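One protein chain omitted, others in place.
On to subunit A.
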Amino acid sequence: MRYLVLEDGSVYAGEGFGAEVDTDGEVVFTTGMTGYQEAITDQSYANQILVFTNPLIGNYGVTLADFESIKPEVKGVICHQVARRPDNWRMQTSLPDFLKQIGVPGIQGIDTRALVKKLRIHGTLKGRITDHVEATDEIAQELQAKDVTKGIIDVVSTKTAYPVPGSKRNVVVIDFGIKHSILRELAKRDCNCFVLPYTATAQEVLNMHPDGVLLSNGPGDPLEMMDAAAMVREIEQVVPVFGICMGHQVFALANGAKTYKMKFGHRGFNHPVREIATGNIGFTSQNHGYAVDGDSIPDDLMVTHVEVNDGTVEGLRHKHYPAFSVQFHPDATPGPHDEESLFDDFMDMIDQRKEAKQNA
């Protein structure tokens, strides 16, 4: 028996799998019905304990090629059932073995629907995966006192710059906890990328002579990224910028908008998002616990995308500079490819800027 203890003192018992360690994290849920391994390796889940609403995960094993990071920082996996016998032609290992390798504990046999309802009603809660439930009150108090995601970007962001070579456009990528799929999309478009730590200054970025700058996704509270926001404020004046997820929030903060913590966030990939200009709706892959406050949008920005159901700001564009951002993941993985073309928009933006510069 292993347990998930929440900061409100509630306990969920199940059967452990993966690593046999105790961990703390923010308990969040995702509604995706496929893509467990992309989610688990997504650094936006750093320091979080991930609950899968799909009743069964692990059914097609784990494949290195589908990783979204090399050393995932997710703190735990909670599910209803793990497949006994995974099967897929690409699979290299099973989910429990993989979790063991990366030191992440999991619990199966939990009534995940009941847990999700609790998170929906109470909002995100902190939790601990443990073998010990003798002193749940103490655990709850400890959890309450803890800020589990503070400083997390420092953990997941690269410490040193590294290249992802290509032969066309020079793109600097600011790593707040980047998913490989963003790099894959840029590579697909033959970009020559340099990935810089989130601490990169405007000067450091501009020293790379980028044709465009991509602000990546990442975990935690965007308000911790005010230095990065200051950097963005400078560079957006001279180079096209595209922000995704955390990058979107940093872009918003850079231009004077506010962010807030959502009750239980958007995690999953059936969130319909409307592009205001065209009315087109796409299904998007999402993973965010914070959002940009729609009432705080400054004059320089315009809202380009909204979530159809709850009206969350899902996209922004600068009115004067070639800079835009989206809250969701156009790079999908896991999730639908409906908004993949935003990368093409970014490329167009870069090319137009280049042309304008050459003609100038």
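Simple rule for what comes next: a contact is a pair of C-beta atoms (placed from the backbone, for glycine too) under 8 Å apart; a residue touches a chain by one contact, two chains touch by 3 or more; residues count from 1.
The rule is short, and it goes like this: contacts and distances are computed from a predicted model.
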Per UniProt, the name of the complex member that is left out, chosen from "Maltose ABC transporter periplasmic protein", "Carbamoyl phosphate synthase large chain", "Peptidoglycan glycosyltransferase" or "Glutamyl-tRNA(Gln) amidotransferase subunit A": "Carbamoyl phosphate synthase large chain"
Touching residue (missing chain; options A:Ala19, A:Val74, A:Leu99 or A:Val116): A:Val116
Contact footprint on subunit A, counting only the chain that is left out: 29, 31-35, 37-38, 53-56, 59-60, 63, 66, 80-81, 83-90, 111-114, 116-117, 120, 268, 270, 272, 274, 279-281, 283, 308-309, 332-338
